[in-house]
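Structure record follows, encoded as structure tokens.
All protein chains of the complex are present and in place, except for one that has been dropped.
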Amino acid sequence: MTQMPAIKPNPHYRKSALRDRMWKYRYHYLLFIPVLVVTFLFYYLPIGGIRFSFFRYTPFSPPSWVGWANFERLLFQRPAFWTAFNNTLILSLSNLALSMICSVVLSLLLNEVSTRWVKRSLQTVVYLPHFLSWVVVAAIFTIILAPGNNPATSGLINAYLLKWGIVQKPIYFLADSKWWTPVYLFISRWKETGWGTVIFLATLTSISPDLYEAAQIDGAGRWRQMLNVTLPALANTFVVVLILNLSKVMNLFESVLVLQNARVERATEVIQTYVYHTALTAQSAEYGYPTAVGLFRSLISSVLVISCNFASKKINGRGIL
Amino acid sequence: MLKEKMSFREGYRGRTIYKIFSFVFFAVLTVAMIIPIWKVLVDSFNNMTTYGITLFPEKPSVAAYKMIFTQSSLLQPFLISIYTTVAGTAVGLLLCTTGAFVLKEKELPGRRLLSFFLLFTMIFEGGIVPSFLVMKQLKMLNTYWAIILPLAMNVYNLILMRNFFENIPESLFESAELDGASPIRVFISIVLPLSAAALASIGLFYAVSFWSNYTSFALYISDASMHNFQIKLRTLILDENALAAAGSLGISSKSVQNAAIIVAILPFAFLYPFLQKYFVTGINMGAVKE
Partner (left out) sequence: MKKSARFLSLALAAILMLAMFAPIAAAETAKPETISFFIDTVYGSMMLESTFQPVVDKFKELTGITIKFIKPEHSVYYDQLNLSFASGEIPDLMELGSTNYPTYATSGALADITEIWENSALKASGVVDEQYVDALKIDGKLYGFPLAMGNGTITYVRQDWLDNLGMATPTNYDEFVEMLRAFTEDDPDGNGVDDTFGITAPGLINGETPYDIYLREFYQDAKPDFYQVDGVWVDGMQQPQMVDALYRLRDVYEKGYMDAEVITNNTSAAREKFYAGQVGTFNYWAGNWNVTIENNTTKNFPNAKVSPLPAIAGLYIERPPLALAISAACANPEGVFEYLLSYAYDGGEGQTLFTRGIEGINYELVDGEYKQKVDPENEGKLFEKVIGAPDLAFTTWADPVKLDQRVIDSKAMFMANRTFDPVPPATDVWKDNIAEVIAIRKEAIALAVTDSATTPEQAIANYVAEAQPFIDAILADLNK
């Protein structure tokens, strides 16, 4: 935010003032050089690859210009793409909303645990699933949710559902498109909620105890303190995490891929898995089309991030840009 | 201490109800969290191939762990993982704190431009082929620079760090400036010491991203003797052939897979409780008051 000074001086004066201000921050610029260099080398040098969106590009021959053909194929000739596009938004945004809510609530509850070793053990237990790779998580939940041929081979969940008479026939959770989305959202929460609390717990420690003291003096109970002190303090972090994660909404990939199967694949396809299944397969070895899809995703992400940033600035005066 | 006092002042009954609720909630949560991990643990100690969930191993054995720790083809990748994680986290925190320290200056000319410069890379990317070609031109293929540098520059972490820095009371900087301290001194003697929780949590983010890094190793390191534990773990879990014959020693291949999964998450089971000592309320502001 290069806000101009509140008082508008004449142009000449402003120019020298800018130079003065820049000189004042000379050490800051110096400190920023490593960040600039590394970003430039590893992110800006390859970024020119975006141009391949407009080429047919295989490893075996020089890229050939195809104009908008890759986009036309994607947007107009592949109905499956729009299913994937809708699924990405629905799945990813509901996942994001749930993750924000669950992580904040869990952080607040953990923060209220007063015995230190209990608190630390709980934090560790809830954050551990993050370290299992998605492949492993998918394998475990496939077993837990299995329908089974007989009581001995059904998974934990179906075994109890049958035992308690809740269902007559086991439910094939992962192969039923009605069940797949809720199950996916649940597994994601199981894996990532604890991990999501790390940043909020760190933020909670930076709240000044003075604020709580002041609230107590005003006669606020525990509940009031949470509403008036804790939550506002979390708000900034909440917004920043929300916007940052919005930029990743379109990247949804591995978690979906490993939980898909032949029966629900088309109904649950998101953009990245769609590209993986249809364009990055062994048959094609062509980079132009996937790059075009990537560019499309990036544009959607930019719209999401910019609008959320704008809204956040309107509401609480802070964004990430 | 403060908390104790607070709870005294509150209604005794409300507190009890809350405590019961909290106990039940966390008990259920713990069980739900532990069951799947327990399965991996049981399978790793079970020298028998089962399919499904058992409470305890049918043929208990530590053979799988023994195999992992005595086999040089897994020990060296484990050490490489530790090396890249430590080095990467250090470089990452350096870039991320300096960048955040600069961007937190609201008056800095060009601040928005610099933020935009970084954020752009979070959303737009060139793809695998151009990244590989750049890495090749920089002569970094088959070096750990290719692993450490790109991941160390993490815009997500940098923005979070900036958010933490922005919470440090402005008055502190003002008084330091009045004392004539240079920004670099302010950074080292005020900002860093006050950001223990931020450094711990974002350091943890970095450590995890380096520890679980698979993609950059697979793409930029073709020398198999430089591969990390994640790559070997993936091979163990996914490669049909890799463990097909682990049985000759009388060890179930499934127990070896599961033991490798446990070994991979073990460091973080210990690291977090250790880091939590920097997550204690009061440290920050206490330092400020003095």
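Note that the chains take the letters A and B in the order they are written out, and that residue 1 is the start of every chain.
We take it that a contact is a pair of C-beta atoms (placed from the backbone, for glycine too) under 8 Å apart; a residue touches a chain by one contact, two chains touch by 3 or more.
Note that the structure is predicted; figures quoted are calculated from it, not measured.
Of the listed positions A:24, A:248, A:263 or A:318, the one in contact with the omitted chain in the full complex is A:263.
Touching the omitted chain from chain A are residues 58-61, 73, 78, 80, 139, 142, 146-153, 170, 172, 174-175, 261-263, 265-266, 269, 277-279, 281-286. For chain B, the list of residues touching the undisplayed chain reads 48-52, 67, 70-71, 73, 128-129, 132-133, 136, 217-219, 222, 224-225, 227, 231-232, 234-235, 238-254.
Rule of thumb we're sticking to: only the chains that are shown with their structure count from here on.
Between chain A and chain B the centroid-to-centroid distance comes to 16 Å (mean Cα coordinates, whole Å). Within the complex, the chain B residues that touch chain A are 2-4, 6-7, 9-11, 18, 22, 25-26, 29-30, 32-37, 39-40, 51-53, 94-95, 98-99, 101-102, 105-119, 121-131, 133-134, 138, 149-150, 152-153, 156, 158-160, 163-164, 166-167, 182-184, 187, 197-198, 200-201, 204-205, 208, 212, 233-234, 237-238, 261, 264-265, 268-269, 272-273, 276, 279-285. Contact residues on chain A toward chain B in their complex (touch as defined above): 1-3, 18, 21-22, 25, 27-29, 31-32, 34-36, 38-39, 41-50, 52, 57, 59, 109, 112-114, 120-133, 135-137, 140-141, 143-144, 146, 153, 155-156, 190, 194, 198-199, 201-210, 212-213, 216, 221-222, 225, 236-237, 240-241, 244, 247, 287, 290-291, 294-295, 298, 301-302, 305, 320-321.
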